[in-house]
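Rather than the whole complex, this shows some of its chains in their spots.
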Amino acid sequence: MATQKLLSDDEVRRHPQAWAVFEDIRATRQSDFINNFWRALANDPPQLQRVWEQLKQVMMTEGELSPLVRELIYIAVSTANGCSYCIHSHTAAARAKGMTDGQHAELLAVIGMAAQTNALVTALQVPVDAAFQVGAA
Amino acid sequence: MATQKLLSDDEVRRHPQAWAVFEDIRATRQSDFINNFWRALANDPPQLQRVWEQLKQVMMTEGELSPLVRELIYIAVSTANGCSYCIHSHTAAARAKGMTDGQHAELLAVIGMAAQTNALVTALQVPVDAAFQVGAA
Amino acid sequence: MATQKLLSDDEVRRHPQAWAVFEDIRATRQSDFINNFWRALANDPPQLQRVWEQLKQVMMTEGELSPLVRELIYIAVSTANGCSYCIHSHTAAARAKGMTDGQHAELLAVIGMAAQTNALVTALQVPVDAAFQVGAA
């Protein structure tokens, strides 16, 4: 159970700022479904709006990384941070954006590899090579 | 300073299993440069070989994710795990594989966004929506 | 399910050192309720006593930070460490000590903000400014 109430549509409708965000989520995603994260955040309408606006700018604008690649990165961070909800929601989002089983398998292999070498490097306290500094040849 | 000695080529050459890995790293990367991570790992030749073989399979084989996308995922995990060395080495590797400044900026924006929502979801203890379970429509 | 048994009062009563702690928890909190953490820790009476004594000193003595502020800090750390149980128990404790909905919302906003900039700083590997060193003007 969440540490704040998950607000129903009826409850959100009472707060114009929050309701406007819910309407924008529905219009943007072209779906009536609004997942629990937003229903929890809706308890703080300015925070709800801030996070949603930022998500749109970071995840949904045109850019040099495809929407799918951004989702893969999101899953990678969420895994390293141990956020179960985020792993579930962004794995679903990645699938909705076309992630294949093969891509998912490769994503997991890279995540596991990185976690392993992160740990080895940290246990070994390896000093950064001069060649990896910005501007080095 | 590392918790194990960073071995020079002369020291690695005494261990045939380790030296074979060093030769394969040089041949695979077509570069004489061998970074400190491998020089620290070389103290345990079987581990050196195991990690290198795995890295080749996970990061360098043909697959459905491009080598660059795999590096971006590696940076994302290394950042969430706070591994300075890994961030430096894989940011350099991503640049060598063509990462543009714009892609780097987008990568960072997604990493920051994910870290923020991971924390919010965790503090709110949001329950996973049924819609995000595998097999849901 | 826990990795050790959650001990009932009848089971704890057999260990005088553990039972004395349970009695002190009840007296200190002026409540009969003892939450699962202590029932799990009670399998190791000296550890139970050590942790409880420390908790009293750190969280319940007079000091320069109010008991509520200490709970907010506890929630922040527990969130960053991804400890669901701790987030639930200390959010409940903070509410019992008077945390308002507005304070909870601000706490979450700061936690999310910090998580985001932590990740950006780490990905950017920003060097510490001289001005932030102890003793600098």
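Descriptive notes on the structure:
To keep things simple, chains are lettered A, B and C as they appear, and every chain counts its residues starting from 1.
We take it that a contact is a pair of C-beta atoms (placed from the backbone, for glycine too) under 8 Å apart; a residue touches a chain by one contact, two chains touch by 3 or more.
What you see is a predicted model, and the numbers here were worked out from it, not measured in a lab.
All together, the complex described by this structure holds 6 copies of its single chain type, of which 3 are visible.
Please note the rule applied: only the chains that are shown with their structure count from here on.
In whole angstrom, the spacing between the mean C-alpha positions of chain A and chain C is 27. Here the CA centre of chain B is 34 Å from the CA centre of chain C. Within chain B, residues 79-80, 84, 88, 107, 111-120, 122-125 each touch two or more of the remaining chains. For chain C in complex with chain B, the touching residues are 75, 79-80, 82, 84, 87-88, 107-108, 111-120, 122-125. Listing the residues of chain B that touch chain A in their complex gives 1-4, 6, 33, 35-37, 40-41, 51, 54-55, 57-59, 63-65, 69-70, 72-74, 76-81, 83-86, 88-92, 100, 102-103, 106-107, 109-129, 131-133, 136.
The residues of chain A lying in touch with chain C in their complex are 3-4, 43-44, 47, 51, 77, 81-83.
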